[in-house]
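With one protein chain removed, the remaining protein chains of the complex are shown where they sit.
In order of appearance the chains are A, B, C, D and E, and numbering begins at 1 in each one.
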């Protein structure tokens, strides 16, 4: 499937592209959106969700980029590591923070499998409702 | 494999258990460590790594718990979701923050596959060295 | 490991290659089979299974190609996306259908993780035997 | 996180629940939506996407349920296998079709890894633009 | 789907069950095969492949059980961990060996993600043909 540029796009796709550019203050949308424009319904839904959830909320926007990177490393999505790594740096992530992020992701992938391997049952303490503040 | 309690443990394992209890200010270690005690070398290495990386550093300890949860959801590790969900709440995560975390993890898993499906090439802008501040 | 061409292959491998070519009405087998020929036993088993299951049966052959693509996107197997994407187009898949497929795969990967994150218990209705017609 | 029933829900969540019930002609929403209601923004986005993509389009609705099951098996999401297995049967899937689906998913997961193991390069034929009708 | 017992099975399934019992010298097949019997073609193919590959060959049968466990831990397949853990013990695996296996699987899952995170390029030495003896 080929990417669809602004010039090639119909009005439905252009409206999403315009909103991405205005929201992110960029001159052009990145390649992910141009490819997703092959399915205008999904382009619209994904952008609506990402705009809403990745913007200001209960978690810091930089933190949300780091979470995105963590998932992308785990799934080995090269494009997503590159795009969200770029976004994280644009939002102020330091090299030290990214290195520490990679360390945490590595450890989590290891202990996830160790927990599987030993079929560790969930501790009662983690289940007690009163445990949560 | 059965969990190994403090009473059943040899001196090498007890030393790790003691350090976990002192570091975390808890009366007993959780079930993950008791199972991992079946392999004392790995118990020692995993604890050394986790103690070092998950403690104070370049990223906030709560943030690192959230990253751990993000990976554990992606890998569907029930034990790890429970233990790090508990830890995140102990470190102050609000329900609103956890809900937003789940949303980000859901979106990342979706867009990871959309990027795969369209084989989106990495944008030049993401590769430029000068792009990073 | 290097691919094994028809000329280089022994009689056991040639027999499988001949059957693939006859079944698919193609002049040569694709690179997957030439690599798998390094393990003639597995070449034989995989082809026997694929020939049997992917041919006429209870599901339309095109549909089975789409299912193959869905799994390959989820696992990020570039070769498999390319080969089964090609096969799907050869069997009549339209670009609109492939785009919709990608959307479904994206959504499923998202909701899989949301179901994990909330540890949603299976509804009784889904378990009732009488639920199935 | 606890599920949120219609009675406990605020107007934003109720509006989504009402739309799910009307669209699907069911008396109550299933547990997935009640849990997702803890994050009303995501409830709204996920439902909007699912309603749009899983309904009538370029692929048969039953086929889309089968694709959903294929992804859910690959990711080992028990809830999603149960809910979409139920939906597939409601839309007419026969036991023979589901068994064949499982076979295809098993084969795809095997050949995905064999393609990885041999690092099979993508055949030129799969890349040629003229290959696609 | 319900498991199919020997008594309920047709001749095609019974023939496979008989061969499993004779090959493994067991009185009954385990639940995996009884479920797979819902798709007799796949039962036959999977058994033919497993019998051929998991038996005597270039790798020790115990080693092959350990590899099976490593994959099953990585994919979090509880059934497969249990069945191949049992088989490994029957073939002589010690608890020390299983613990060391779990450690290797944990480490591999960690370093796989660290290699992803840093996008480490493959060293020339690993690619040189003369590198292989």
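Odds and ends about this structure:
As a convention for this text, a residue touches a chain if its C-beta (ideal position, glycine included) is under 8 Å from a C-beta of that chain, and two chains touch if they have at least 3 such contacts.
These figures come from a predicted structure and were not determined experimentally.
The chain we do not see here touches A, B, C, D, E in the full complex. In the full complex, chain E contacts the hidden chain through residues 1, 3, 30-32, 35-36, 38, 42, 46, 49-50, 53-54, 57-59, 63-64, 66-68, 70-72, 74-75, 77-80, 82-83, 85-86, 89-90, 92, 94, 96-97, 99-101, 103-105, 107-112, 114-116, 118, 120-123, 125-127, 131-133.
By the touch criterion stated above, the residues of chain A touching the omitted chain are 76, 95, 98-100, 102-103, 106.
Summarising the interface, chain D meets the missing chain with residues 73-74, 76, 78, 81, 102, 105-107, 109-114, 116-119.
By definition in this document, only the chains that are shown with their structure count from here on.
In terms of C-beta pairs in contact, A-E outnumbers the other of A-D and A-E. Distance between chain centres (mean CA atoms), chain D to chain E: 28 Å. Centroid to centroid, with C-alpha atoms defining each point, chain B and chain C lie 34 Å apart.
Contact of a single residue of chain C with at least two other chains is seen at positions 42, 46, 49, 53, 74, 76, 78, 99-100, 102-103, 105-107, 109-112, 114, 116, 118.
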